[in-house]
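The structure under discussion is supplied below as structure tokens; questions concerning it will follow.
Apart from one protein chain that is not included, each protein chain of the complex appears where it belongs.
For chain A:
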Amino acid sequence: MAWRNIWRNKTRSIVIMLSIAIGLFSGIAILALYAGMMNSRVRTVIDVEVGHLQIHHPEFKKDYKPEYTIHDGLKMLKSLTSMPEVKLAVPRSIATGMLSTPGGSSGVQINGIIPAQEYLVSKLRDKIIAGNIFSPAKRNQIIIGKKLADKLKLNIGSKLVLTFTDSSDEIVSGAFRVSAIYQSNNAPLDEVNVYITMKEINSMLKIGDEFHEIVLILKQDDYMDTFQSRLSKRFINSKIETWREISPETNLLVKTTDQYSYIIMVIVMLALAFGIINTMLMAILERTKEIGMMLALGTNRIRIFFLVLLETFMLTFVGTPVGILSSWAIISYFNKKGLDLSGMGNEMMNSFGFDSMIYPEFPVDKILNVFLIVFLTALFSCLFPALKALSLQPVEALRR
């Protein structure tokens, strides 16, 4: 009876069902878009910026003092490379200092790298947009980010001076020539990170074969937490951190984005709820006499309440599969082809650390929550019309 009732006014019911389908599509599309953006951001953090885990001297990150190299770093690196969970283990020497040119200066983090290994862990080679990678035949080469190059008006071949303190707290400086300019999806990092060879920075810092950081890329993301605790127990003189600890802003973003998505979805459904309430109130108003007759014949009020409840749920849930299926189809398409948001401003996206090409992901794990939101919407929407129906007195209703 409830099912037949919702088809009394086909146009009205179809409009409300389509509204629900479109509302759901919008909600799921927002979830998918955010999931795609967050996944892309997390992958960038792991694959390009931070790695799964990083190992430092426990005191190093407090002041970035050059003397805080990793204890028995080479031995640890060898041991890590042989572990089955580890895909890549790459060392870096790090100093913070000043990059100066005749036109200006800027504070930078100088990363001393082993080029062949660094290309694998941070994809530095892929990010180069001008110039050439380190040439073994040349000395004092430096790779800088585009943002820094623009700021200090540096080009390929430009000369600059790096100044920092060595492990004996002596100020050291060296002249370098720009061999390449890179651009990543994270403009703020491009402005501060510069790369020279580990051999050269270690010589200037006077730390020999030691280094300050080991970046670990694991074979699977799932290994990260258990592997971290294993390593922490094994290398007690070192600090082992996951990307979540190193890049807490990304972790916070991932956590809060889900909440924002749900809030947007709840707002969309709340707006729809008023449409459903209106439809159901109209339906009750049109059937006042009929409901009065049902009460007169002996239909109890609980049954009337459940009839209205059932009609509202049917009205709501018929649109649900349409919304879910259409969003699944469209999201799957863009998941393969990608959604180019560069029109929104490539620079703006990059300044927040996001790629402008997004691959939305259908939020399978959140579909239950989506159903819960739809269910609560239907429940919320039916209450007022149902109470209206319950308040009818048979004699008055029959008179209309």
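Assume a residue touches a chain if its C-beta (ideal position, glycine included) is under 8 Å from a C-beta of that chain, and two chains touch if they have at least 3 such contacts; residues count from 1.
Please note the rule applied: contacts and distances are computed from a predicted model.
Engineer: Between "Proton-conducting transporter membrane subunit", "Putative ABC transport system ATP-binding protein", "4Fe-4S dicluster domain-containing protein" or "Cytochrome c maturation protein CcmE", which matches the UniProt record of the unshown chain?
Structural biologist: The missing chain's protein name, per its UniProt entry, is "Putative ABC transport system ATP-binding protein".
Engineer: Quick one: which of A:Gly157, A:Gly298 or A:Gly343 touches the chain that's been left out?
Structural biologist: In the complete complex, the chain left out is touched by residue A:Gly298.
Engineer: By the contact definition given up top, give the residues of chain A that touch the hidden chain.
Structural biologist: 1, 4-5, 7-8, 289-290, 293-301, 303, 394-395, 398
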